[in-house]
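Single-structure report; data block below.
Note that one protein chain of the assembly has been removed; the remaining protein chains are unaltered in position.
== subunit A ==
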Amino acid sequence: MILLEILSAVLLAAGTLFIVSGAVGLLRFPDFYTRIHATGITDSAGAGLILLGLLLRTTTWEAGVRLLIILLFLVVTGPTATHLLAHAARRDGVPVWRKGHPRR
């Protein structure tokens, strides 16, 4: 049991680190598209690891099933929303930042 707790704590800590990194990347990266990449870390690695960490701490099977369903939903809805945002930006002609350009 203590082993599970440690593993869960490691997963939660790693997930938190990824979420903070996503936020920092959102501020530091130069344009819309690269910033979406940064939030992608929060979406996928951060949320995924935190849900896995919580899954190891569940005491009832209902909570476990719900966490698994949330995980599946995130895997489907997260990238779909991200794709739609990027697609809309592309269609509206938001320019792509290239190496050497000043940051916007």
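FYI, contacts are C-beta pairs under 8 Å (C-beta built on N, C-alpha and C of every residue); 3 or more make two chains touch, one makes a residue touch a chain; residues count from 1.
Here, contacts and distances are computed from a predicted model.
The listed options are "Spore germination protein", "succinate dehydrogenase", "Transketolase family protein" or "Cation transporter", and the UniProt record of the chain not shown names that protein "Cation transporter". From the options A:Ser8, A:Ser21 or A:Thr58, the residue with contact to the chain not on display is A:Ser21.
Although one chain is not displayed, subunit A still touches it through residues 17-18, 21-22, 24-25, 28-31, 33-34, 36-38, 40-41, 43-45, 48, 62, 65-66, 69, 75-76, 78-80, 82-83, 86-87, 90, 95-99.
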